[in-house]
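The complex is shown incomplete by one protein chain, all other protein chains being positioned as in the whole.
We call the chains A and B, going by the order they appear; numbering starts again at 1 in every chain.
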Amino acid sequence: MKGHNDAEHLFRLVAVFAAGIVIFLALRGSLVPRSFGQYGPYRGDALGEIASRPISYAGYQVCETCHSDVSELKHTGKHAHVNCEACHGPLAKHADDPASVVPVKPDPAKLCVRCHEANQAKPRSFPQIVAAEHAGDVNCRQCHRPHHPDFGSGAGK
Amino acid sequence: MSLTRRKFIFLLPAAAVAWKYVLAGTPESAPNYQTTKHWWGMLMDLTRCIGCGNCVRACQAENGVPDGYFRTWVERYHVADWHMENPRVDSPDGGKSGFPGALGAGGKNFFVPKMCNHCVDSPCTQVCPVGATFESQDGVVLVDPKYCLGCRYCVQACPYGCRYLHPEREVADKCSLCYHRITKGLLTACTENCPTGARQLADLKNPADPIHEYLKTHGVQVLKPHLATGSKVFYNGLDGSVR
Partner (left out) sequence: MGVDGFMYPNEVELQWSVLIVLYPYLTGLVAGAFILASLERVFRVEAVKPTYRLSLLTALAFLLVAPLPLQLHLGHPERSFEMYLTPHRSSAMAMFGFVYLWYLMAVLVVEIWLEYRRDIVLLSQSTQGWRRLFYRTLTLGSTNISERALQIDEKVGWVVTIVGIPSAFLLHGYVGFIFGSVKANPWWSTPLMPVVFLFSAIVSGIAAVLLIYMITSALRHRETDMRCLDSIARYLFYAFIIDFSLEMLDLIHRIYEADESFRSLDFMVHTRLFFSQIVVQILMGTVVPLALLALTQVVKLVPAARRSIYGCASLLTLVGIFAMRWNVVIGGQLFSKSFLGYTTYKMGFVAREGLLTAIVLSLLPLAILAILLKLLPPWSEHTA
């Protein structure tokens, strides 16, 4: 059929495109991750992967299970709501195996001023001092117990 | 009404379970956690923030955030008199080592911690071309580092500047609301380490969560409300000068 022959090259073109689309769809089936679309337009496995990342801070409840004496003291003072690791640093490793990691006692001279050095942007009601005027070079622990900083005198736990 | 950590009674049974799962360095999943039962948000009480930078340091320690990049940071504001449109602001190293000196004499001065707002209508999720960033069913906007192309469209689309490109992994990164912790009943690293209770994790689907009472009794705001992002980080005492 002459009409058909004269357009035959167009059919070949369409066939090439169709083949391309078929190959793409076939590839897509094998390349898209299995869990994609499980919960939404993303890889479902990602949730589990993210949730399984390692933990560095144990959390105050864990500390309290062993160090109940300290936590009882703390709960009666002004630092009641300052969690253990806020001063002692991340200690999940210690909580998991206490002997393997021995926490280093933080130095009050550097630690306390981080929060309590006076700054005009801090809320007025927050206890703040100019360390140099307040204590000179006397260490904070000479007068304040870190776990119960309101008086209470003397150094100690 | 102050928000005390004692009120997180719901966390104690979870803590017992959590302790078993606290195996640093050994990944564990959380089989008892159901995403549909939670809707996570955060409360920032600006009347309490002292700019100590504990949250920034804790986030870095917990999540391995590279130096010079920030999943959370603290800004210091200095507002002179009524000049709300030109505050003086700084955030030295994100507030990681505190804030030396002062931004100006007198005026109104305060700190503003910032983080990913885990928006309900998140513009970063909208623009991701491949679905590498997404909103989980419990309301946390997350990044899938195995799928991300590193095109940085999401970084451009975030109005709050909370995203960055991880310099080594070359994928987008941002606050994950410590998803690996909250799914185990733990607090986010920043909430855990905030000494004044300025940052509080909130589960908006939990009727016992103190956030509901707090929202009823305080005037709270979100950042850039005119952009209608559905931000779930609620600020108490957010001054109009905050950008």
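Here is the rule we use: a residue touches a chain if its C-beta (ideal position, glycine included) is under 8 Å from a C-beta of that chain, and two chains touch if they have at least 3 such contacts.
Given the structure is predicted, the values throughout are model-derived calculations rather than measurements.
Peer 1: Given that one chain is not shown, which residue among B:Cys158, B:Leu187, B:Ala202 or B:Val222 touches it?
Peer 2: Only one of B:Cys158, B:Leu187, B:Ala202 or B:Val222 touches the chain omitted from view, namely B:Cys158.
Peer 1: Can you tell me which of B:Gly131, B:Gly197 or B:Gly230 touches the chain that was removed from the display?
Peer 2: Of the candidates B:Gly131, B:Gly197 or B:Gly230, B:Gly131 is in touch with the missing chain.
Peer 1: Name, in rising order, the residues on chain A that touch the hidden chain in the full complex.
Peer 2: Per the touch rule, chain A residues meeting the hidden chain are 2-3, 5-10, 12-13, 16-17, 20, 24, 28, 31-32, 36, 41.
Peer 1: If the hidden chain were put back, which residues of chain B would touch it?
Peer 2: Counting over the whole complex, chain B touches the hidden chain at residues 69-70, 73, 75, 85-91, 93-94, 114, 123, 125-132, 147-153, 155-165, 169-171, 227, 243.
Definition applied: only the chains that are shown with their structure count from here on.
Peer 1: Please tell me the distance, in whole Å, between the geometric centres of chain A and chain B computed from their C-alpha atoms.
Peer 2: 10
Peer 1: Where on chain A does chain B make contact in their complex?
Peer 2: 33, 36, 39-43, 46-62, 65, 79, 81-83, 85-86, 89-90, 92-93, 95-96, 114-115, 117, 119-123, 126, 128
Peer 1: Would you tell me which residues of chain B are touching chain A in their complex?
Peer 2: 4-5, 11-12, 15, 18-19, 21-30, 33, 35, 47-54, 58, 61-63, 76-78, 98-99, 102-103, 109-111, 131-137, 142, 144, 146-147, 176, 179-181, 183-184, 186-187, 189, 192-197
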